[in-house]
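Note that one protein chain is taken out, while the other chains of the complex remain in position.
Which chain is which? They are A and B, in the order written, and residues in each are numbered from 1.
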Amino acid sequence: MNHISPTIWQFLVKWLTNFALFPPEASKIAPQMDALLFFMVLVSLIGLTIVVLLVVSFSILYNKKRHPVAVQVEGSTLLEATWTIIPLGLFLVMFVWGALIYFRVFTPPANSMNIYVVGKQWMWKAEHPGGQHEINALHVPTGRAVQLTLISQDVFHSFSVPAFRVKREAIPGRYTTVWFEATVPGTYHLFCTQYCGTNHSQMTGDIVVMTPEDFRKWLASSTSGASLAQNGERLFASLSCAACHNTRPDARGPNLAGVYGAKLPLTSGGTVIADDAYLREAILNPSQHVTQGYAPIMPTYQGQISEEGVIALLEYIKNLDSDYRVQQTLNTTDLSPGSEGTAPAAAKAPASKGTVKP
Amino acid sequence: MPDNTVTSKGALGAAKNADSADNADILHADHPPYLRHHFNSAEQQADAASFAMWLFLLTEVMFFGGLFTAYLIYRNWYYPAFVAGSHQLNVVWGTTNTFVLIFSSFTMAMGVWCAETRRRKGLVLCLTLTFILGLCFLGIKTIEYREKVEMHHVPGFHYSLQSFLDPASNPEVFKEYHDKPLALDMARHTEIYFSLYFLMTGMHAVHMIIGIGILAFMIFRARAGAYTAGHVTFVENFGLYWHFVDIVWIYLFALLYLISRHQ
Partner (left out) sequence: MSTNTIISLPDQTTARIPKDNFITRENGLLSWLLTGDHKRIAILYLISITFFFFIGGALAGLIRLELLTPQTDLMATDTYNKVFTMHGIIMIFFFLVPSVPATLGNFFIPMMIGAKDLALPKINLLSWYLYMAGGILAVYTMASGGVDTGWTFTTPLSTHYVNTNVLTTGLAVFIAGFSSILTGLNFIVTIHKMRAPGMTWFRLPLFIWAHYAASILMVLATPVVAIAIVLVALERTFGIGVFDPTKGGDPLLFQHLFWFYSHPAVYIMILPGMGVISEVISTFSRKRIFGYTAVAFSSVAIAVFGFFVWAHHMFIMGISNYAVLVFSLLTMLVAVPSAIKIFNWTFTLYKGSITFETPMLYAFGFLGLFTIGGMTGVFLGSSGTDIHLTETYFIVAHFHFVMVGGMLMAFLAGIHFWWPKITGRMYPEKISQFAAVVTFIGFNLTFFPQFILGVLGMPRRYASYPPEFQVLNVFSTAGATILGVGYLMPVLYLIWSLKYGAIAGNNPWQATGLEWQTQSPPLTENFAVMPVMDHEAYDYEWLEQQQQAHKETEAPHAG
């Protein structure tokens, strides 16, 4: 490296970036995926070379001029077995390797920080738990596992960050998740990759990866004044959820404090983990998700609440301690225990009125 | 498979040079008039036609299969809605229709026998009975559909959740089943049940109408003796089609009408 003159090195780097065959590797999984991709390219090249070499050499050796009489060869079980087993073996390696990566990408670690993303024609809305809202952009820190909980308000969209090598459809009616851990600060492309109508090609944005310091600063400066959980608390009140879901012993609905992640027995038999998907369904289609021991009297909120509203409620419920009061802390994305230290709460919490819209 | 004579003449095959009208006449004499010229024998032709009909019925199975798949999934997810929806159907009419169709399959099978045994009058009678029974089926279906329209249970046309939110508002059904009122979100899912009901029975009805149309044509031809002179392929294969339509109905009846009917 020391022998290459700096100018040439600069030129090489510029040349390589401009003619890059791969996007930048900006997440932890990116090099792993690239390794498998490279393996596949290699195997394909070798396979192609073998086929081309065979075809070319047979064409030269056995063209009519040189080899005027063909020799009938019925076949060869050995060869058949060879070119069945070797490709099968290689494909199975790719299957296993790929499956490992797939499971890795879609199994978020327990300590990941969650950001909600709602896709709609034709923009991406990202909601940080601390109340920061972004349109067609997403700020994330390095060195931290970030889970995205995606949903669409209308049609299928797909959240794609080539630099992270992750992609996930945002579907109407259910949450999908994906996670990544960014490694290199910078700005990277965000694309919608599922055709979604007229402005599909305009549904792009920027993923801004920052160092944790910069990220904290950004969080502090971008707050809308209330965290998602606080918005959720307001919504909880305005939709009269507290009428049934409270701490009174005769409450008509189950106590929601600490329910997130708990195992719930259902009236239909069986148990379910109260995750995002369950909670969303419980709000929109309650009659199928009634906790055992309670009457199926919860009304549905389908049509009365937007996806953002549901998200706010979820955040509220996730952060519920025993007295249904959300902490006033702002500007952290770590409202759950066991995270980095809470950042200084830079603002009070005057109820600037709702970014919530029932 | 055709006769395997080494010279492969077949019945018509070895017209050595396509000339000589007299040759053609002589050759035509030893095969039935309905034998198409690309076949070697009447047997081969009948065999091919029958195989083709079975294959076609297989495609029909795949066609209905998509609907059955949707039905299975949604019934699994929204069972209470499906129960409530099913209770809204008139099981008396449904059962009657089932017997009508089964009986029509019987008359159809008798018709095929008549054709094979060259009973022209019998064939016409059986086909006519089948035709009438088919019309009967459609008539009953019309009555049922009309009921559904009146109750506003047709998705897309002022669909009403009234009967599910307040079952007592529908006294006939309520007397039978004493259904509990459904929650609003589950009640909304009854629209999917009825969509599938109309789709599946509607698709079935389309097949019935086509079948009845062909039956009318067949009755006309049967009176002229077209099927009782040895060429029974058409009747046999139509019989296959008719039995298939019957079997589909039996599945539909069980799946749509009989959800949770025990008292």
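The rule we apply is simple: a residue touches a chain if its C-beta (ideal position, glycine included) is under 8 Å from a C-beta of that chain, and two chains touch if they have at least 3 such contacts.
The shown structure was predicted, so the numbers you read here are calculated from the model rather than taken from an experiment.
Chemist: Among the options A:132, A:194 or A:319, which residue touches the chain absent from this view?
Modeler: Checking each option in A:132, A:194 or A:319, the one touching the absent chain turns out to be A:194.
Chemist: Of the listed residues B:125, B:199, B:240 or B:258, which contacts the missing chain in the full complex?
Modeler: Residue touching the absent chain, from the options given: B:199.
Chemist: Hey, which of A:31, A:47 or A:109 is the one touching the hidden chain?
Modeler: A:47
Chemist: Since one chain isn't shown, list which residues of chain B touch it in the complete complex.
Modeler: Touch with the absent chain occurs at residues 1-2, 4-10, 13-18, 36-40, 44, 47-49, 51-52, 55-56, 58-60, 62-67, 69-70, 73-74, 77-78, 81, 155-157, 185, 188-189, 191-192, 195-196, 199, 203.
Chemist: Name every residue on chain A in touch with the hidden partner chain.
Modeler: Residues of chain A in touch with the missing chain: 18, 20-23, 33, 36-37, 40, 43-44, 47-48, 51-52, 54-55, 58-59, 62-65, 67-76, 79-80, 83-84, 87-88, 91-92, 94-95, 97-107, 121, 154-156, 158, 160, 162-163, 165-169, 171-174, 176, 189, 191-202, 204, 285, 302-303.
Here is the rule we use: only the chains that are shown with their structure count from here on.
Chemist: With centres defined as the mean C-alpha position, give me the chain A-chain B separation in Å.
Modeler: 48
Chemist: Write out the stretch or stretches of chain A touching chain B in their complex.
Modeler: Of all residues in chain A, those touching chain B are 284-288, 296-300, 302.
Chemist: Help me check something: in the complex, which residues belonging to chain B touch chain A?
Modeler: Contacts found on chain B: 77-78, 80, 182-186, 188.
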